[in-house]
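Every protein chain except one is present and positioned as in the full complex.
Chain lettering (A and B) follows the sequence in which the chains are written, and residue indices restart at 1 in each chain.
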Amino acid sequence: MDRLKRFARSDVAAMVLLAALILGVFGALNPVFLRPVNLVQYVNNGVVLGFITIALSTSVIAGHFDYSVGAMTGFGTVFMALLLRGGMHVALALPLCLLSLLLFGALNGVIVGFLRVPGMLATLGTSSLIYGISLVLTQGQAIGANSEAYKVFGKSDLGTLPFGIVLLAVVFAASAVFLSRTRTGRRWYLIGTSPESARFAGISYRKETLLVHVFSACMCFFGALILGSRMASGRADIAEGYVLQAVTAAVFGGISIKGGSGTIAGALLGVLTFTLLTSGFTMIGLSQFYKQVTTGALLVLVLLVRNRHAIFPPRK
Amino acid sequence: MEELLTTRNLSKTYSGVRVLQNVDFDLRAGEVHALVGENGAGKTTLIKILTGVVRPDAGGEISVGGVPVPNMTPLKSRQMGISAIYQDISLFSNLSVAENICAGLKRKGLHNARSVRDTARGTLAQMGLDMDLDARMGDVSLGQQQLVAIARAITFNAKILIMDEPTAALSSGEVEMLYDIVKRLKAKGLGIIYISHKFDEIFAIADRVTVLRDGHLIETGPVSAYNRQKLINLIAGKELLYTPYARGQSGGERLFEVEGLTCEPHFRDISFHVDRGEVLGITGLVGAGRSEVAQCVFGLLKPDAGTVRLNGRVLGIRNARDAIREGVCYLPEDRHTQGLFMPMSVRENVNVSNYRKVLGRFRLISPRAENAAALAYISSLSVKPALPDAPVHRLSGGNQQKVLVGRWLNAEPRVFIADEVTSGVDVAVKAEIHRLLRSLADDGIAVVLISSDLDEVLAVSDRIVVMRRGALAGELEAKDATQERILELSML
Partner (left out) sequence: MRALIRKSKRELLLIAVIAMLFVVFHLISGSFLSYVTLANVLSGYAIYGIMAIGMMLIISTGNIDVSVGAQLAVVSMSVSALVDGGVIDSVPAAVLFSAAIGAALGLANGLLVSALKLPAIIVTLGTMNIMRGILLLVAGSSWNTGLPMWFKSIARTVPFDLRLKMTVYIWLILCAAAYFHMYRTVSGRKILSVGANPEGARRIGYSPGASYVLTFVITGVTCGIGGLLYSSNVGMAQPIAGLGYEMTLIAAVVIGGTSFTGGKISILGTFLGVVLLSVIERGMVISKIPVYWQELVKGAVIIIAISLSALSAVAPGKGRGRRVSGEVSRG
């Protein structure tokens, strides 16, 4: 009973409520919204954001902030497109692309973990660098990636569901287990809660920071895979704007900016809610710009509500 | 001489524990009044009350310059001219010396660099000092930073200065400078409360001395009426608070040995050993380097020289993880920032150092095993409330400490180093922890107890190592040791 009560008051419950509300409101405005075919489509649209949010959330849980997730995803699509255009087989291009992103993740990890540069600043820098590399490689253009084998990922179904959703589900399950039931995952929570106590508990800040950023890069690889194959192209700025959305979704989903708390499940719930919201906006014909304003406003609003205790201390 | 400051009946109780009892203290203008006592005697509490940081119990009075001050606050305290100088000084490393001296003075609008420098120069002149006013605070030595802190207090027209171990970070030349400054300030009519453990200093510059013990003011008198031995006797007192435990035989198998351990600038050439069935107590004053020795053994500090042996085998510990793997466990001084993960649950905190024990299928952590481990320690250590999910920050100090102890017991230690393990813990839990430490020793674990509480050290240890300023001052058998002897070794 206690546990149920605690859940009911939690942020996750609030998000479930919000999602239900959104479905209700838009469903009422236009019942077409609730057709299963469409719902699957909305979720499918949110898959890339889902991967990027897992990446960002994990780095935040560990007390850091990987701002370069958008740039890394963009680079992933670019690199894949280039390799494919050069005639390389998909089966070889994929691991190479993954490796390149992992290296970028390692770069982030070294700058933040070994040089002790604050995560936000460091990843702002690497974001620019990676974006720049993508621009140079593409010469500012979009690169077509017309390999049929590649397009499979983004455009075909596995059973009844689009491949993207299946992949996200698998990666989500694996990440959730990883974060909550492996020693490394636990250590990330600990570092995010109190780096000093973690030190006295024998946890290596450098090693864990490196690992967390590499993990984030790996998630971006999945995002790039789905996005690039869906768009059948690679563009440096393909993932622009995803960072803000990922942050918003993560905050929705109960990831604490201070680090050390929150779950992947919560984060993906945030992504779902967010995706339903934007799909709803599209359905009723609201322009792109309303989306931007609402996203920004919602982020600030959720932050205010979450931190209300710090702002308005409860009367003793 | 006029009375600058008087307290009557000052008491302070923290959750049922009386840390200060009916203290009648006074400070006269133009005098240096030394305040001595062991750690935990109540000196810090008294100072916190005088500076308004802590509210005394009802019935206590403070008067400044003959005027009673019913509700002291930090602001009022400063306005009345009381200024305390601590070790963690609020200095600004990017600003100049002059600006740091004048920081906080009410100024508006334009920053008049010249007037700031003039004021600073004036203050330094009063102190008989000459410093480079434009030097960047971050580039200046620790000793000089201390002087700047004093200068700032004077700029604020302090009439009463409280100095807490002011010479801790000073070179001998700087100490002489400090003495000069103190003499000058005396001559100007300031009253100085001087907290120190160094008898040399007390006899060199203090006029009167007050001894606190266990929250009571034992005696106040002119310094000339005392000598070192008399002071030690007063500070130590005669009551033994804890029942001594049945000791094992000493001279058993040597379990743990440290030889020639050196880590500049914290400590040098430290050697000690722990035999089977023994508890080794390490004591000494604040700053003696005891925690640093432990942290070095535990792999958090890199030593310059020395060896550590466990069961005869030399340990090569490069970091805390290696230490834990070898079975060396260290329970740090500050459980809030170094030990526990406050927002997390008891269960999570207990399992932190040994996830290997709770791995289940596929080498994943099994929540059931975690819970069982937590419950096991909750019950064996009587943690209240007995809820593995409870966030640790909601527990009382004693129970928090038990959780931390549980965590390190969970790590299957062969060497158990506890640093101020009973600080902030109530008497009943203290006794429990003492019993636990002895039973660990009986089980063949090398137990090291680092503590400033001499009663505790005498009651629980078999042998006692005293450290002073980073060096070994002496080693005693507990059954032959007395508080006076230990203090003598710590304070010389």
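Please note the rule applied: contacts are C-beta pairs under 8 Å (C-beta built on N, C-alpha and C of every residue); 3 or more make two chains touch, one makes a residue touch a chain.
Owing to the predicted nature of the structure, the values given are computational and were not obtained by experimental measurement.
Hidden chain, full complex: it touches shown chains A, B. Across A:Gly24, A:Pro95 or A:Gly132, the residue that sits in touch with the chain not pictured is A:Gly132. Considering the whole complex, the residue from B:Val17, B:Ala113 or B:Ala471 that touches the absent chain is B:Ala113.
Although one chain is not drawn, the whole complex shows that of A:Phe65, A:Tyr150, A:Phe252 or A:Phe274 it is A:Phe65 that touches it. Considering B:Gly37, B:Gly215 or B:Gly284, the position touching the chain not shown turns out to be B:Gly284 (whole complex).
Mapped onto chain A, contacts with the missing chain fall at residues 65, 67, 111, 115-118, 120-122, 124-133, 135-136, 138-140, 196, 199, 243-244, 247-248, 251, 257, 287-297, 299-300, 303-304, 307, 310-311.
For chain B, the list of residues touching the undisplayed chain reads 87-95, 99, 103-104, 107-111, 113, 136, 138, 263-266, 284-292, 295, 300-304, 333, 337-338, 420.
Everything below uses one rule, namely that only the chains that are shown with their structure count from here on.
With centres taken as mean Cα positions, chain B sits 46 Å from chain A. Residues 299-300, 319-321, 323-324, 330, 332, 337-344, 348, 352-353, 355-356, 363-365, 367 of chain B touch chain A in their complex.
In the complex of the two chains, the chain A residues touching chain B come out as 177, 180-183, 186, 189-190, 193-194, 196-204, 260-261.
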